[in-house]
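Below, a portion of the complex is reproduced, with chain positions unchanged.
The chains carry the letters A, B and C, assigned in the order they are written, with residues numbered from 1 in each.
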């Protein structure tokens, strides 16, 4: 069987039939501003608050400093968790020096070693990596995406880490991710949408794929609440309309 | 005439007018999470349980270990069948080492030899290969797809194996497979769809092509039942609606 | 005037205003499984059965052996016709050896010579070549398609052979063939469609172009009957509906 790790993200575990597959990587794909980073951070935050599971957040563009300030809006005091050894950042965002950071400065192997070290330091059980696209622009080779992504996922599986890996996509209903291979390499795929209809935006979350375990199908409404974070509404949009409590 | 091998996958043999063409390769194309791997595994599982036909499963990304755990959810104890010499894995998934696995490490010829050896070991009659895309990224040359795929199919035909070969596609109604040539090389083509309509997902199976033998045309509803596996509903969607027993 | 050769394919000659233009090549383009090979084989079969016109079938991927078995389903005993010197195969499908078949092993000239030889052997009047795409992947240069296709057609014209040449296309209503030049080089073009509408498939045949001679315009329903072969229904879909005898 596939053991499920309750994420404790409100509404998500119901749709995931229990939570995220233990020790496996789940790809979170979405357009710009579709709440990929919030979902990844909230996965670690809820891990700490509700399951005493330490986490590691690997970031490639948003600096650790920015993330700390951005997530404060949801009441998550990441700095405190770092103090308490419950949260570790691997901040692979570029140095604010003027010299151009040449692609491939660090190779992917060195990066994976840094991550392993951080996970050991806080005895992490949860990992978030944001984003694959940003990583491969500066580490490894974007062109060898299928191979490099497989390497990353295989490494995290060896470490037994339940992982969220964010990927970028350019439209709401088309390719799952940028290169059209990522969704085949990942064991599990979540799609975050931010759909523009009649000048209004509608956020949804869908579990496209969980290898080896059931999950609810289709898109579920999602909302981001200031001071709280993401809440997934476990009623399908249609059922929701019938209840006419438009929470979108 | 073309002899048909009953697959014993619930509902499929009706649509296939008896089953899969004996000793030939059937391509199973579908988007991410459209049940390609489950269909391939179930073909071997039902072969063992209902026809005493041993099988070989060749995997290029999902490890044998992951497949064993993923398929347990349907009650298929692959480890036991391996014990009993009824099921053999050819696990060509990459080593979980840190060094980059260079494409083309093994050439296609060596891989085909390994497969032939495994089929002889269990006197296999059924073969599953998952997936052509993953294989050609690491063996042979993706660019010479038409030639390499023909080589693979010709080799399995020589061995007299009834084979399912999975291929990847990026949209539900467009190209049959990634490169737009695969569907012309294969003798038989099955399309698995996972259609998003009004935020709901609808799974279907279609037999696009059986060279030399009749089959039912068009899409048939398909459902994946925990503890059971794939069930194809041999009524067209329309007939199904009339029966208003929405099994989707 | 352009002399027409009755094909004796049920319903086709009516739409073709008599049959196929004598001594010219007609391109038959269609998606995977749209009955290109059956139409080509049936052209030779009916030639033998109804007009004592021997034929040559040139195949590049489906082996002669497979074709014999595939066409048996329609009651065409090709092996017997070969015995009687009425049917000759030019089997250019790849050897089932393990070594990679390097593209361009044989050049196009040698292939055309082999074909000429076969036509002389059975004093062929009909020729089928299946498919141009498969041929140019292994002979000549796909990139020089316009020139190579013109060479092939000019050669068959010199031999006075009434020819069906199959080409591949990737969608039902878009480009006529793969490279968007084939349909301009051919004297005559037939399009075979296998349209997916509301989960149902609908097969049609259209004569897009006959240089120098009239033909019926638009799509006509087509069905493949086990034990018989292709039957073209010479009523347009609309007229057909009025007759509400849904033969599709």
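As a convention for this text, a residue touches a chain if its C-beta (ideal position, glycine included) is under 8 Å from a C-beta of that chain, and two chains touch if they have at least 3 such contacts.
This one's a predicted model, so the numbers in the text were calculated from it and none came from an experiment.
Student: Beyond the 3 chains sitting in the coordinates, how many copies does the whole assembly comprise in total?
Tutor: 6
Please note the rule applied: only the chains that are shown with their structure count from here on.
Student: Rotation angle for the CA superposition of chain B on chain C, to the nearest 5°?
Tutor: Superposing the C-alpha atoms of chain B on chain C needs a rotation of 60 degrees.
Student: What chain is most central when centres are computed from CA atoms?
Tutor: Central chain: B.
Student: Please compute the C-alpha centroid of chain A, do the same for chain C, then give the distance between them in whole Å.
Tutor: Measuring from centre to centre gives 52 Å for this pair.
Student: Can you check how far apart chain A and chain B are, centre to centre, with Cα atoms defining each centre and the answer in Å?
Tutor: 30
Student: Could you please specify the touching residues of chain B with respect to chain C in the complex?
Tutor: Where chain B meets chain C, its residues are 1-2, 108-109, 112-113, 140, 144, 146-148, 150-151, 154-155, 157-158, 173-176, 180-181, 183-187, 189, 204, 208-214, 217-219, 236-238.
Student: What does chain C use to touch chain B in their complex?
Tutor: The touching residues are 31-33, 37, 61-62, 66, 69-73, 94, 96, 98-101, 103, 131, 133-134, 137-138, 168, 170-171, 194, 196, 198-201, 224, 226.
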